[in-house]
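First the structure, in the form of structure tokens, and then the observations on it.
What follows is an incomplete set of chains from the complex, kept in their original frame.
First chain written, first letter: the chains are A and B, and each begins at residue 1.
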Amino acid sequence: MVGVKMVYVPNEKEKDIMYSYIGRQDIFADIPSSYRMHTKIGPKPLTEQETRRYIEKIFKKNHHVISFKGGGIYDHYVPSHVKEIVARNEFYTSYTPYQPEVSQGMLQALFEYQSLMAEIVGLPIVNSSLYDWSSALGEAALMCSRVTKRNEFIVPESISPERMMVLKTYVHRVGIKIRTVGHDPITGQLDSKALSELVCENTAGVYFETPTYYGYFEHNPSELVKIAQDAGALSVVGIDPLSCGVVKSPGDYGADIVIGEAAHLGNPINFGGPLLGIFAIKNDRNLLRMMPGRLVGLTTDKEGKNGYVMTLQVREQHIRRERATSNICTNESLCAVACAAYLSSLGKVGFEELSKTIMANARYAYLNIGAINGFTAPCFKATYFREFMVKSDKTVAELEQALNSIGMSGGIPVDDHTAIFCITDKHTKEDINKLCEVMGGLNVV
Amino acid sequence: MLYKQAKNNEAMIFELSREGNRGYISDAPFGVLPDIPKSLIRDSPPILPELTELDVVRHFIKLSQENYGVDTGFYPLGSCTMKYNPKLNEEIAASIDVTSHHPLDPEAFIQGNLELLWRFSQILCDISGMHEVTLQPAAGAQAEFLGAMIIAKYHENNGDCRDEMLVPDTAHGTNPASSAMAGFRVVEIPSDDYGQVDIDALAAAASKKVAGLMLTNPNTLGIFESKIGEISNIIHEAGGLLYLDGANLNATLGQARPGDMGFDIVHFNMHKTFSTPHGGGGPGAGAIGVKSFLRDFLPMPRIFKDGEHYTILHGAPYSIGKLQSYYGNFAVLIRAYIYLISLGTDISSVSEMAVLNANYLMNRLKKDFDIPYLDNTPLRKHEFVISCEKIHKDTGVTVMDIARRMLDFGIHPPTVYFPLIVKEALMIEPTETETKETLDNFADILIKIKKECYEQPELVLGAPHNTTRRKLDMVKATRNPVLSWKMLKD
């Protein structure tokens, strides 16, 4: 459709004036002619209505399912008012708040995100976001190495394969070695003895997750933190922040660095992105200096009024270039604002309630699944949060097929007979009963 | 008439807390809590503030009014391409089709999403002249890191040990930072009198140690690197790869393709070139396009079209692995895709007007301001850089003061102090979505402020006067970092 561009590109009638003002007609003359294009590329321009029809036709090829897949992507309900807040034009159409005097809204909102997350993880310093949990792990490994000047990073064998792949990418070229430590086959708990033996003078950091990728908590996290710290390494803990409504925070047991995923606190899952990587540290000037990501701090203006600014920017790439603590520039600010609005809405009581609800509902699910003939759940003797492993006589593929046929999507496969199921606040009792019904029916047939 | 920003004097959200208030209540549990070992239980829940839904809404609405976005005014922040974010894209991105799928759900249930990603990557290939595109990077910087990793992997794969990355002195800070993260030693290449890569210096630096060159073209002076053919030859003859930092792609969309210029790797920023909103710092989304000889190094997962069906490839022997979880920032990518299919062949009018706007505005200002390299290089692409060094010397007013003074007129200032090779730099990128009137108004204001610098410097030095906060104390924030309510309380 001729003219569609005019909706986004003005000055159609003023182009001539502008060209003659600058005194030249070919403003691309500096591009060597051999590279210049002489034909237009791309499809036929579409009007707004045509565009919408085009996209909606493709969307029809998706099918909505009740999914029990998690793996860091937790499909929580997002209250309407949180969506309305992040749809505010002044928020979503702004850039990184480089000019603080005119950007107090975003800065205060990010400061509040940092503050709310600090309360949850129990550490006072949280950056204003990283891309996701996985890249936060990569950054944590790099930071541990920078801080300790050591080059080994220990992770649990039970780590999510996604996170493991990202971690490897992040450390691959800077000479950090990844070492893994196993877990007890009954309790799933990280093998603290093996860990004690593994740490050495090369250990930059020890990472563990709680809840783990398999869904249960480490019951003695302070021991793991201590092993790391005793070896002169930093302890890095990966969490689902929602679990901190029930269980001790990493701050409670002295973790140095906390990472995790917070997208599910106020953001839809969006097919896996954007996410919201948490990165928190102890109040330690040395760690602070080495920390990746943006920080918003409180200060005062020339009239003495409180105000907010991006601070400690000297760590960042736009100032320190190749010696920066990270290359991160664009982060996930708006997701952090959503998270702040969501957490303030839940409040102290609501956060604890929701944390417990997830835990209770997950228990309802694994108890009922575990009671089905031919199924075992959960698989370790430990306290679980939202995810749990299900072992079945039938293969995961057979189970998945049966679930797909009624519009459900089962757990994330671990091996041929094991999958990790996930419960969020969107699952109803009926959903889980239906899941169990399919599982039960599977064995009968 | 001067602009005045709202001042709502909004307290910190913790201060608004009142016991017993609730802003959102989740469903009651249907299960029963397991017995939790006492040692595991948190002593008291996190002290989150307690507010009603109204309290939360009012708080953040008030905060939003104290923020400045493209939708509230002109935002010529150089190198950030703060163009208009079309609202159709926002509406579709908020629809359940975009928001509600899990990335690991069965292929058969997510064919629409896979098709959109696949089609989008095809369009990016067409636009850039590259052969395959990955949409995984969460942002431009992560794309750069990926590009650097692909360069590394390529040489590793050839058994070729190269540890130097060449980066011009006009480059964005992310280039050296990303190179360093990928284990490279950064070698800076100076600019010549034309504001372009010094070819001799480049040739001298191009050794067998060189893994590649990360080039921004047009560069951060807004100048097109006209000797790109020569540059490409030098790098390739040295066995290196040529990487395009695509931050400035808005300038050449539909006019020329990096693939044709010899670039082996290109990165794209959705939130710059393709109009997705920047969200106050993010989320954005990046992409990397490569020539076919590099496609095996792309990260997992990759999406392929097989007849009418779209499939996901989760592993491949030479892949660099993964950069972040799953497919990238889907909700951002979809906006960019909608933008592109809507404009279609009109994409070239985007670059035309972006460049025309920049050159028009530069010409409006050239009598009153110093524009480095202008004599040798009279054309700019999407942006241009002014030096306020003389004003600074004459009056003591810095370019940062000038930037702050612009706020009083309801305009977001351009980027300051960048690129580093221009003193007291003001880097202006109007974008194509702004009208001539907006540009004229901007020019008038900048000229007026220059006059103020000489006649009433205290006015400029005391700026801003009309924003939510007056000039903020950056030093205090650094010396005594208060980074959370927790730190403030303690």
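Heads up, the rule we're going with is that contacts are C-beta pairs under 8 Å (C-beta built on N, C-alpha and C of every residue); 3 or more make two chains touch, one makes a residue touch a chain.
All of these numbers come straight from a predicted model, not from anything done at the bench.
S.K.: How many of each chain type make up the complete complex?
M.R.: A x2, B x2
What we mean here is this: only the chains that are shown with their structure count from here on.
S.K.: Taking the mean of the CA coordinates per chain, how far is chain A from chain B in Å?
M.R.: Chain centres of chain A and chain B, defined by C-alpha means, are spaced 20 Å apart.
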